[in-house]
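Every protein chain of the complex appears in place save one, which is left out.
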Amino acid sequence: MCNFLWLASTEGIGSYAPVLIQLLIAGAVVSLLMLLTHILGPKRKTKDKLINFESGIEQIGNARKPMGVKYFIVAILFVLFDVEVIFFYPYAVNFRELGTEGFLAVLMFVALFVCGFVYVIKKGALKWED
Amino acid sequence: MKPLIATAVFAILMMFAALTVKEKKSFTHFAAILMLGLVGLNVWELADYNRLLASAQASPDLFGKMLRVDNYALWFNVLMSSCSFFYILLVGRSIEKVGVHVGEYYALHFFILCGVFLLSTYNNLLILFLGIEILSIPQYILSGSDKRNLKSSEASLKYFLMGAFSTGILLMGIVLLYGAMGTFDIHGFNFYATGTLNIMGVVGVLFMLVALGFKVSAAPMHFWTPDVYDGSPTPFTAFMATIVKVSVFFAFMRLFMEGFANLDPYWKVTVLGTITVLTLLIGNITAVYQQSVKRMLAYSSIAQAGFMMFVVIGSNAMAMKGMIIYAVAYTLATVGIFGVLLKLKDYTYDGFNGLAKKHPFLALIASICLMSLAGIPLTAGFFAKWFVIAAALEQPGTFWLVIFALVMAAVSLYYYFKVIMAMYFKTGEPELITPVTTMDKVVMAIIGSAVIVFGIAPDMLLAWI
Partner (left out) sequence: MPIQSYLFLSFSLFAIGVMGVLMRRNAIVIFMCIELMLNAVNLLLVAFSKVHGDPGAQVFVFFIMVVAAAEVAVGLAIIVMMFRKVNSVDINILNRLKN
């Protein structure tokens, strides 16, 4: 009995015991259910059942066909503008110390961004319909 | 730092001009005017610095010690922007033919110049890294800008993959150096005081050497150069092979002269010496076997990189002079020969056959430029080679290197004179794709006479140092 006492303690590694138990139960339930459906369920293999399920709509062609380059451009632009936000982290940390001068510097940084953004829009890179 | 900010502003101006202006020709005019403005700003900056220096108010450190300016670096900037100006005047019409996005091409050139100015004045490894990236990324785009040509796309992909790989190696070198030294400031490195950390610093130096050697296409990191230079649109090859390469060499020299000043001299003579020998050997010997003049010029740029390595080996006052003269001599001569090449339809040696009869002026300029590249006396190339070799000889133990370099210079005579022979002593009907305008003639005459004037009085280039 003493050996199982750590399960009840609320300190140290023991405090994680409920998580472990939960994980074990969840895993057991999932594997049990999968096993049961596999054993009990009827098996009828037809051609219709093997095709991809596309919300009940008839399948049109292969899914692995080249997609429009529009998605790609938007994705690339997202990556660029998303990552540049990283420079706000050091600014946010030193926000008070940098004062007005720092604020103006960041404003200039953002202004450069807006330049890029205006260029992107004018160039029509974000236009979805042709 | 007015020119540095100006490059970025000018690039953005070009980008927005590309949105509104439709006529291709106006871009070249606009870019030439902006470039002239950039030269003016650089001269102003240099004069301003000297005026402040005279009144002892000049401070070399800028942007929180990220940059450090001196007469030397500012003069280099003036020369590089002037060379870019002549480059635009000479090849502008060919740039218009590369594709539809002419404004963007010029914008990318200005971004590259932003990297050039960062590389000439950096004082911190962060700026070295940023400079190299600002310089490289537009080049990946420029080399792939001829979208109709598969070779151009392949060159771009190859250059990009190799360039990004070398960036990774450069960063590893910077980090290891930082781990050993505890600073990114290139004046703060002390290779004697690191004790057990020394091995990390040495590995860092080695990594940086490999990465920078890659960027300047020194053997054995040269393998990308012929393919990329050959595949890229010819006007952009001219820019990549000259101003960009020379600027990275400038950064390379500053790193070894100021940053690694107290590194064991063994490095300079043995490690850099080996790279130099390989570069000279591979560049010159392979250039002999080329059929296309464009590809020959790519190999010749590797061979010239071998000579410029002497500047890094020397890393002394003489090397600083040699760097300036070599930079100008090599840039002017290469831009000149590319200017002639761009006029021709056929890039093989046979395409040059009989050029002297039909277009004697083009042939004359090409001959002057080729002789300068070969290092014939009375051209700028002679003093360029003379200065860098003198710089290397001040370092003990480089005698055998210099002898080898001279032998290789003799080999280079063969392939440079093959073009001159084709122009003057063979018969043929060279076809031009663009007519030679008065503007072209004026710019070529300026380049040709500059090559000869600097070959007689190289001290003119050293007036500001």
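Order of writing sets the chain letters: A and B. Residues in each chain are counted from 1.
Throughout what follows, a contact is a pair of C-beta atoms (placed from the backbone, for glycine too) under 8 Å apart; a residue touches a chain by one contact, two chains touch by 3 or more.
Given the structure is predicted, the values throughout are model-derived calculations rather than measurements.
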item	value
Residue of B:G144, B:G273, B:G322 or B:G336 touching the missing chain in the full complex	B:G144
Candidates A:A28, A:I51 or A:V79 - the one touching the absent chain	A:V79
Residue touching the undisplayed chain, where the options are B:L171, B:V402 or B:L432	B:L171
Option touching the unshown chain, where B:S156, B:T279 or B:S301 are the choices	B:S156
Sites on chain B contacted by the missing partner chain, in the whole complex	126, 129-130, 133, 137, 140-141, 144, 147, 150-151, 153-158, 160-161, 164-165, 167-169, 171-172, 175, 178-179, 182-184, 227, 230-231
Missing-chain contacts mapped onto chain A	69, 72, 76-77, 79-80, 82-84, 86-87, 89-90
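To be clear about the criterion, only the chains that are shown with their structure count from here on.
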item	value
Complex contacts: residues of chain B adjacent to chain A	12, 15-16, 19
Footprint of chain B on chain A - complex, ascending	112, 115, 119, 122-123
